[in-house]
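In this view, the complex is presented without one of its protein chains, the others remaining in place.
When the chains are written out, they are named A, B, C, D, E, F and G in that same order, and each has its own residue count from 1.
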Amino acid sequence: MDKTEIKNILEQVERGDLSAEDAFIKIKTKPYTDLGFAKIDNERKLRQGSAEVIYGAGKTAEQILQIAQTMIENGEKSVLITRITADTAEYVSKKIPLFYDEISKIGIAGVRPSKSNNGKILVATGGTSDIPVAEEAALTAEFYENNVVRLYDVGVAGIHRLLDNSRDIADAKVIIAVAGMEGALASVIGGLADCPVIAVPTSVGYGASFNGLSALLSMLNSCASGVSVVNIDNGFGAGYLASMINKI
Amino acid sequence: MDKTEIKNILEQVERGDLSAEDAFIKIKTKPYTDLGFAKIDNERKLRQGSAEVIYGAGKTAEQILQIAQTMIENGEKSVLITRITADTAEYVSKKIPLFYDEISKIGIAGVRPSKSNNGKILVATGGTSDIPVAEEAALTAEFYENNVVRLYDVGVAGIHRLLDNSRDIADAKVIIAVAGMEGALASVIGGLADCPVIAVPTSVGYGASFNGLSALLSMLNSCASGVSVVNIDNGFGAGYLASMINKI
Amino acid sequence: MDKTEIKNILEQVERGDLSAEDAFIKIKTKPYTDLGFAKIDNERKLRQGSAEVIYGAGKTAEQILQIAQTMIENGEKSVLITRITADTAEYVSKKIPLFYDEISKIGIAGVRPSKSNNGKILVATGGTSDIPVAEEAALTAEFYENNVVRLYDVGVAGIHRLLDNSRDIADAKVIIAVAGMEGALASVIGGLADCPVIAVPTSVGYGASFNGLSALLSMLNSCASGVSVVNIDNGFGAGYLASMINKI
Amino acid sequence: MDKTEIKNILEQVERGDLSAEDAFIKIKTKPYTDLGFAKIDNERKLRQGSAEVIYGAGKTAEQILQIAQTMIENGEKSVLITRITADTAEYVSKKIPLFYDEISKIGIAGVRPSKSNNGKILVATGGTSDIPVAEEAALTAEFYENNVVRLYDVGVAGIHRLLDNSRDIADAKVIIAVAGMEGALASVIGGLADCPVIAVPTSVGYGASFNGLSALLSMLNSCASGVSVVNIDNGFGAGYLASMINKI
Amino acid sequence: MDKTEIKNILEQVERGDLSAEDAFIKIKTKPYTDLGFAKIDNERKLRQGSAEVIYGAGKTAEQILQIAQTMIENGEKSVLITRITADTAEYVSKKIPLFYDEISKIGIAGVRPSKSNNGKILVATGGTSDIPVAEEAALTAEFYENNVVRLYDVGVAGIHRLLDNSRDIADAKVIIAVAGMEGALASVIGGLADCPVIAVPTSVGYGASFNGLSALLSMLNSCASGVSVVNIDNGFGAGYLASMINKI
Amino acid sequence: MDKTEIKNILEQVERGDLSAEDAFIKIKTKPYTDLGFAKIDNERKLRQGSAEVIYGAGKTAEQILQIAQTMIENGEKSVLITRITADTAEYVSKKIPLFYDEISKIGIAGVRPSKSNNGKILVATGGTSDIPVAEEAALTAEFYENNVVRLYDVGVAGIHRLLDNSRDIADAKVIIAVAGMEGALASVIGGLADCPVIAVPTSVGYGASFNGLSALLSMLNSCASGVSVVNIDNGFGAGYLASMINKI
Amino acid sequence: MDKTEIKNILEQVERGDLSAEDAFIKIKTKPYTDLGFAKIDNERKLRQGSAEVIYGAGKTAEQILQIAQTMIENGEKSVLITRITADTAEYVSKKIPLFYDEISKIGIAGVRPSKSNNGKILVATGGTSDIPVAEEAALTAEFYENNVVRLYDVGVAGIHRLLDNSRDIADAKVIIAVAGMEGALASVIGGLADCPVIAVPTSVGYGASFNGLSALLSMLNSCASGVSVVNIDNGFGAGYLASMINKI
Partner (left out) sequence: MDKTEIKNILEQVERGDLSAEDAFIKIKTKPYTDLGFAKIDNERKLRQGSAEVIYGAGKTAEQILQIAQTMIENGEKSVLITRITADTAEYVSKKIPLFYDEISKIGIAGVRPSKSNNGKILVATGGTSDIPVAEEAALTAEFYENNVVRLYDVGVAGIHRLLDNSRDIADAKVIIAVAGMEGALASVIGGLADCPVIAVPTSVGYGASFNGLSALLSMLNSCASGVSVVNIDNGFGAGYLASMINKI
């Protein structure tokens, strides 16, 4: 919806043909492009502050390409694609410019946004195996032009590795704590930090970790205040939310 | 720790008797009062921005009273007590001034903080039975001097009740979505809002709601971005986190 | 059982050789063809209004072919086969005419039934990844000669996409709501519609979706009335039941 | 919304001040009475064909009374209240006329609707202990003026008790199968019937019945077609849905 | 332990060198052959009435061969091997005579025991996909020289297929009911039969069958008396127990 | 059904008015007394070898009394009632003769059957707290005129207590192993015995015993052959099945 | 078994009437006192190094008294009773000397053992509500004459309270970490300590703590080495094991 359209709506209100309430709804809830298999939400940026993201899992390379192209044609400069395989990334990159990070399976079609100097988002992990999820979070936050600091492999079994970096914790405006196994990292960081902590359980572990259930329950039961939780392995969700909080 | 102490530490650093790092730790990690059954964290306000809260469940009336008194003696003007029964509230109020809300089981010892005019925190519920948890969240946020708007009984089975109030959603700086049963409220609000949404599953429901598990899983799997989740019935956690975000 | 047989039974009743009750049972519970590995229920159409369906999963190509051939020889014009792989479909189509849809893995041996103009069955999905299950439901309903309307990718995170199509919801005689993740679609549609809603949880999602458990629980706990649930990914069951209701 | 209001809206459309779509939404999604703790959906009958129901659990006697009174004042002749205790029923009945059934905890404020002669709804139970849930379903269906047939204690462990009543199954237009323990009743009835079967798992049983989970899973996995499931112990939901289907 | 050894022990008792109790223990709890990776229980036939069985899953072809050879060398005429792959069966059959059934993955090394004319064991399945587990049970029972009757694909969704064969149920001395999905077969047979019913849940099904959990819970909660349950897919256990009961 | 009736049926067969198959069904599946809230299965003794049992839980004292009286009027000498409270037992015993055992909550209306000298059924428990369930099993088996031996508090943590009684194990024709906590008793007895072992998990334990789930899973996974499992705390089911096996 | 008995057995070995192996078994596996409802293991001290303990839950006051008396008569100086209520303690203390601690529900009949100066066992808790379980562990360890140090309310949300006491951790020979909620205490201590850590999950918490399941899973998944876990709330088990390790 461009400015002319909005002007028209406001003129209707002025003339008394449209109530303020209805006008508000018109502006906030407008059209999408219907590709048959998907309805692209063109006004999401207006309504929610950022454009729709392509969740790559379960979509074919061709579907991802079509959605990305449509979004770029509709005026998006950069399109974030999550959970995109290397093969699909190669397929897409033949038609449109694409940055691709193999560890996190993140792709960025179009122009890669530049980092900003706003408040720091700290992304911490318990172990090395949590890095792919952490990078999904970090790259997502950077896509939305945040200043991201990485602090990896600082799990609670060697608490001094975390305490040695307590200044990073003190400096952060939002923290993303990524951990599998017992997920205790979120509680310990939550107790040290004076900013919101977004906990991301990962499916890393074996046996009674039950694919992330153990870490998920731990984080939900955190005895520290200021901690909230997103879905298992949901690095994107954490990065997006962190950006939202960071920009308040 | 009062200012003199901090001054002393800084002078040690100046003289080279203490590294900056050690000084930082000294200031951030100082004493607590040990009551035997509890260690009261006196420096939490300095370290985390707000004083320790008394979680009333599982403590005797006398224990709650002692902790509250100690905190007030240590300089706190207001002390938040959650999950405190009417009987205990009565016991405590004989010794120290206490505001008590029976629905949410929230008590405030000392002076009740005044509301501020900062950004609005919207607290929404799916149904009437979710109100106790919502009030725990709302009163907690108000304790930390936030401006709280309540929007109750707007569950998704009658979506127009929610849409009619979409301006409240658009105005909020943080939203707390409280719901039991299928917990869909968080996703619908998450799709409408452009601010962080803190989802609180409640144990309201029967049968396959499994004491809040159904709502919890729903909220974790929300297809909307910007939604994170706290523990079942954890109104306090949501209110505290909302306040933290609102003040960024 | 052809008409002669039924006549004979009724004559026995007339002569007093058979009670009405026994005759009823005889007519309702008659023979099946025993293939050794399967007992084909020839009278199901008489008893339940529609012929037996071949559930393809866990059967060999040869077994599926034999059952389909036997049914056609016994007088069925069209035979519905669900969960049939592309390879098996190719094997079967060499011997008997077969329509095959790769997305839903539905096959129809013999003549494909024509659509009718009876009440509309609306099939809605939350996302693009729910389409295979939705198509299983839609093609099943069409097999039983229903008028099917598809409304895909209208998940609750962008509620306006659903509201924009509220006329389709108002027009439907039965609605099938297909969704994974948090499965909130069923509740929202349930609150808008004045007809029965059949909810189909899908195994789409990751982390705490636990292969559809999250959506299943959500749908069972729907706060909207008029919603019932079938098994995870059971598009066929939903399509069959919708047809049954549509023809009442 | 009375007729004058609707007329006004239609005149706006006529004059071109309002699009047809907006008018439709206005009519379908109109006001509710806000009691503070609850928002009563006055237009639900218009939108969904039947008035809102009061779910009594978790509401005080006074709240239930207020909601019922408001609904009657707004023009409802009869108000259905589920899960209402004997004490609350007595409290309410002092102010407004109330029919109360102690077994099912169903209350009907105002005039009790008369039964009709439309298609039969069969309510069957596996055992004696399932009767409270079955009566909730039966009385709900009767509230919506359906013709209900009860068939209790016909569990599959004595299959002849069910087969002896196979005529009732053949005559029904919708069947509600209520069972705890292993919940097999739904599958057996589903295999005999040619109409939709709504399965209601009950929390009856012990040990590994896990409060209805066993029956719930059984019913979801029913090998019979035409079976769908509502929440554990949700007699109301089954009765409401059965009524909806019966009136198609 | 051959007869000479037993004689020696009894002579010690006679001489008073050994108490009756100790002699009993000596005879009941004697040696095994230690292969390092396995301890073969040579006296199991004496102690429990039948020789040890080789559970093939998780053992290499060479390990299975060695154990089978050792048992044959120790005097066993026939050795039962369960869950043995076709490849392993081929490997073993090059060294020792082996009967192999591909459906049930049962192998019999040495001489295949002949069937007897003792009481009938009925093996029934709900569907076609339950046959592999049923055959494991049937072949195990035949290995122990029982008279086995097979009744496959008689699931409760078409109850007449089961009732038509009610004579087989009446004739059986023990029944093995094998079913996946909702597992209702065990309850229905349990209500018809006057002999013990061994229920075997199978992992057949999808969605909320949770790999046999649904059938398992159903069977444990059977409202019919005389039903007991073995592990999911444990055809061998059912066949062995049926044989034990049949020979009492 | 008395002998005259059976004679009549057989005469119909002789005259050719009734097929043998129909006659069989008539004899096996005949009437029940309908009390409204319950359908008493009068022919169960004929069909299944023993009269119906009254499951007392969830029935009122008056309902239990009515069912028991009806059964005695229909010719039963003894009626078994399980899970009957002391209060109900007192109520019933005022009208009809009743033996009552407070530990197991078993009642026997009418004449208490005398013990027989047939094969021994051994009932073993892991601990003292399992005795109530064990007594339910033992008294049920004695009700059906079996010879019962009790062996209590022989849990595997002191294995010699069990081994010291290995003669009882060797003598038994059927064994009922009752245990909570880790439920290992069934496996150890299963490895020592050469007769069927019926395992009864109990809800005894705390923490991760999860009300008997731990014992249930243990018993289902028993590495010993010849072990089958009934529901948690289902002493009656075990006693009934043991009697059935003992009488083969 | 006194020395004379042991001498007799050894003489049999000397005379060749008994093999060394049999003699060993005789000495290790000897008699118990059979009270009917319980079999008291008199030789447990000889075999396992400490006398049997009375688990009070689920036993009557009279049963507990009888067992304690029998043990004292058999020569025990002190008898440990766990989970004994205040009422039962009062009942027992009228007949035999009894120390009773109300917080942990621990009773000690006979003489209370004196503390020793051996290696320190540190008992730490996350919060105040974990103290009852911690005291069960501490008093058990003291019963077995260990030197116990208590460190309560040092949960990870205020990590400095734990670090301030790091010398206690360094000094301990065994550590018992007691925590509910997210159970992270065990991992953090495990990373700091160089001695075995026994983790005890408690059922303290609400919502998704699921009665200790969350803490249990956390502790099992601990990323720290040297940590093992006992059952939820099993303070006794932890204290007993700690004593066993401390005395190695």
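Here is the rule we use: contacts are C-beta pairs under 8 Å (C-beta built on N, C-alpha and C of every residue); 3 or more make two chains touch, one makes a residue touch a chain.
Because the structure is a prediction, the values reported are computed rather than measured.
Participant: Please pick, from F:56, F:127, F:196 or F:239, the residue that touches the omitted chain in the full complex.
Facilitator: F:127
Participant: Looking beyond the chains shown, say which of F:124, F:181 or F:241 touches the absent one.
Facilitator: That would be F:181, which touches the missing chain.
Participant: Please pick, from F:56, F:132 or F:205, the residue that touches the omitted chain in the full complex.
Facilitator: Residue touching the absent chain, from the options given: F:205.
Participant: Which residue from F:158, F:196 or F:235 sits in contact with the chain not drawn here?
Facilitator: Within the whole complex, the residue contacting the unshown chain is F:158.
Participant: Could you list which residues of subunit A touch the chain missing from the display?
Facilitator: Touch with the absent chain occurs at residues 128-129, 131, 152-154, 158-161, 163-164, 204, 206-209.
Participant: Residues of subunit F in contact with the chain that isn't shown?
Facilitator: That gives, for subunit F, the contact residues 126-127, 155-159, 163, 181-184, 187-188, 190-192, 205, 207-210, 213-215, 217-225.
Participant: List the subunit E residues touching the unshown chain?
Facilitator: 29-30, 32, 36-39, 41, 44, 57-59, 63, 201, 203, 212-213, 216, 231-234
One rule holds in what follows: only the chains that are shown with their structure count from here on.
Participant: Compare the CA centroid of subunit D with every other chain's and tell me the farthest one.
Facilitator: G
Participant: For the pairs E-F and B-G, output the one whose chains share more C-beta pairs in contact.
Facilitator: E-F
Participant: Distance from the CA centroid of subunit B to that of subunit E, rounded to the nearest Å?
Facilitator: Subunit B and subunit E have C-alpha centres separated by 59 Å.
Participant: Calculate how many whole Å lie between the centre of subunit C and the centre of subunit D, each centre taken as the average of the chain's C-alpha atoms.
Facilitator: 25
Participant: Whole-Å distance, subunit A centre to subunit E centre, using C-alpha means?
Facilitator: Each chain reduced to its C-alpha mean, subunit A and subunit E end up 54 Å apart.
Participant: Return the residues of subunit G touching two or more other chains; collapse runs of consecutive numbers into ranges.
Facilitator: 158-159, 163, 207-209, 213
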